[in-house]
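Input: one structure, supplied below.
As you look at this complex, bear in mind that one protein chain is not there, while each of the others sits in place.
In this document, chain identifiers A and B correspond to the written order of the chains, with residue numbering beginning at 1 in each.
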Amino acid sequence: MSEEIILSINGASKRFGGLQALSDVSLKIMRGQIYGLIGPNGAGKTTFFNVITGLYQPDTGTFELGGKPYSPSAPHEVAKAGIARTFQNIRLFGEMSAVENVMVGRHVRTHQGVFGAVFHHKKAREEEAAIRKRALELLDFVGIGKFANRTARLLSYGDQRRLEIARALATEPQLLALDEPAAGMNATEKLGLRDLLVKIKAEGKTILLIEHDVKLVMGLCDRLTVLDYGKPIAEGVPADVQKNPAVIEAYLGGGH
Amino acid sequence: MSIHFDIKHNPKKAYRNLGLVLVAAIIFPFIAANFGNSWVRIVDLSLLYIMLALGLNIVVGFAGLLDLGYIAFYALGAYMTAVFASPQFSTILQSFVDNYPSVGNALVSFFGAEITQNGIHLSVWVIVPISAAVAGLFGAILGAPTLKLRGDYLAIVTLGFGEIIRIFMNNLYAPINITNGAIGVSGIDPVKIGGLSLAGEAGSHSTVFIFGMGMPSVNAYYFLFLALCCLVIFVTVRLQHSRLGRAFVAIREDEIAAKAMGINTRNIKLLAFSLGASFGGVAGSMFASFQGFVSPESFALTESIAVLAMVVLGGMGHIPGVILGGILLSALPEVLRYSDAPQMALFGQIIVPPEIARMMLLGLAMVVIMLTRPAGLWPSPKHEDRPDADVDAPNQSTDVVKV
Partner (left out) sequence: MDTFIQQIINGLVQGGMYALVALGYTMVYGVLNLINFAHGDVLMIGAMTGITILNLVQQVAPGLPGVVKILIAILGSIPVCIAVNVAIERIAYRRLRNAPRLAPLITAIGVSILLQTSAMIIWGRNPIGFPGVMPSESFQISGVFISPTQVMLLVLAVLCMLGLVYMVEKTRMGRAMRAVAENPRVAGLMGVDSNLIIVLTFSIGAALAAVAGVMWGAVYSSAHFAMGVVPGMKAFSAAVLGGIGNIYGAMVGGVVLGLVESLGAGYLGDLTNNLFGSQYQDVFAFLALILVLTLKPSGIMGERVADRA
């Protein structure tokens, strides 16, 4: 693992009317890490996620992705810059097949437009073939290669999640940002997810993970930040964070 | 694509089926000619409707943008042709001269005596691309304010635009007479290909001579429209199976996810509107040349609704379904024209006059089909049990209607 910083955030904050959803959040994610963001409900994890994926504009904070300044003004610039996300409530293109879903993931790294579509010249054909090939590879990688032609909404929940991850990987992200990927999963599915994430990490990918399942997070993540009421209350390796009294207080004690 | 025309997985069957359809299509006018020209004429108009439906399918079917004012682009193409391929331009210049003499006279000297007398008569090879381009431009302009709206509102706003265009068509006759108002523009040039006029030469009773063989003008137009239709089908199929086509469907299925995948949804939506509109413009241009005459009547709200119904009831997004919808909803109502005889026989009087029966059929179809088969008559087949990417599984379950 090189010491390259993939995502660096300094002093991010966001206010919605009377609510300070995030205050002074800073973190660094290194290449090849699985970085976890946890905290009780309403702690600001989703707000943070939406800030880095361009849905909200932060009030303050500097952001760097892959060493370059990062400030997307619209959600569609995020994938191009290098962050690919999944959604807590899986958002697939239901009526498209699995492979087509992943092929959409290649959109941001490919170019053919109307001309290529209609005239189908050599360059267009080659690009299209490459898109399909890569998509099938990714489907195999996440373990649902045999469902390539199945309509996405007909897949099982666990497979849909895998598909969503494959689609995100297709964008060749610097950072894979997963929003509660284990939501709604049973124990077996969670194990499968864990294995997949470990596999992705082994390929050298960097992952940011919001999760509620503390056990999953502790076993998987290299480092964590814990948010509570929009403020970071702990940061470090899981073993340390687990023992941090402020963290225990936030989860078990007062008010939650 | 449906299993009957699945070129990728079963090319032999697909090409055979396509070949059969094409042969039937080519023979059709010669057989139908035995029953008089009216059937071929009806199918000529049907072919135009199919083109419209396929164009609207890009907007509604692929991209999921509910456009209720689509006929406006048909109107634009038709009126562009009316102005630039008929004597109308001289009327325009005349009204400038009558109302704004200084401007008018300047224009007259700019365009010269020939045009001032006879109007502009651009050839079909020029006017069709211009119509497509202008319609495409308006597609983007009219689409722009709708980009953030959801379903119902998008529909109403596009409907509003369609109505606005119709109102303009009806009223742009004073002070400058562009559209000639409710009366419409006549004397539009027929399509001329390589010197051969598809309306036939004067005195030939609308007979066109190709390679020494004579055929009625409607037949000649039939083949032109058939070729054009095939081209439109080809283009939309290519679009569907391309990066752009996937982007359209992604937006339709989940716009937020599409954005997260880096798709610039604003631009892609505008492109959908533009492309769809340009098809409408081309069809409109053909319509004007075919009829020789256009008036605002042909572009009423019911037409927009009919074309939308063709797409939605046929099978949204599914090209064969849309074509089926186009055929059913343009040709079937014509059959109802002959419903007065059976009604007289059965009831002794005409309860539902044929023209009303046609509208009623449309309304009924919309209600019944949405309640019973909301995906349309011939929707895209669902792939439930085709695990292998490249093997054609014969007993897959689909919603394909066995036509």
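Here, a residue touches a chain if its C-beta (ideal position, glycine included) is under 8 Å from a C-beta of that chain, and two chains touch if they have at least 3 such contacts.
All of these numbers come straight from a predicted model, not from anything done at the bench.
Enquirer: Please identify which of the visible chains the hidden chain touches across the whole complex.
Expert: Among the chains that are shown, those touched by the missing chain are B.
Enquirer: Among B:A14, B:V157, B:I188 or B:V249, choose the residue that contacts the chain missing from this document, as touch is defined above.
Expert: Answer from the full complex: B:V157 touches the omitted chain.
Enquirer: Going by the contact rule already stated, which one of B:V97, B:I115, B:C230 or B:V352 would touch the omitted chain in the full complex?
Expert: Answer from the full complex: B:V352 touches the omitted chain.
Enquirer: Tell me where the left-out chain touches chain B, residue by residue.
Expert: Residues 66, 145, 148-153, 155-157, 159-161, 163-164, 167, 170-171, 174-175, 255-256, 301-302, 305, 308-309, 312-313, 316, 351-352, 356, 359-360, 362-367, 370-371, 374 of chain B touch the chain absent from view.
In the analysis below, only the chains that are shown with their structure count from here on.
Enquirer: How many Å are there between the centre of chain A and the centre of chain B, using C-alpha atoms for each centre?
Expert: Roughly 44 Å separates the two chain centres.
Enquirer: What part of chain A is in contact with chain B in the complex they form?
Expert: 53, 74-80, 84-85, 87, 91-97, 99-100, 103-108, 110-114, 116-118, 120, 124, 127-128, 131, 136, 146-151, 154, 167, 171
Enquirer: So in the complex, the part of chain B that touches chain A is made up of which residues?
Expert: Of all residues in chain B, those touching chain A are 235, 238-239, 242-247, 249-250, 253-254, 256-265, 271, 275, 317, 380, 382-389.
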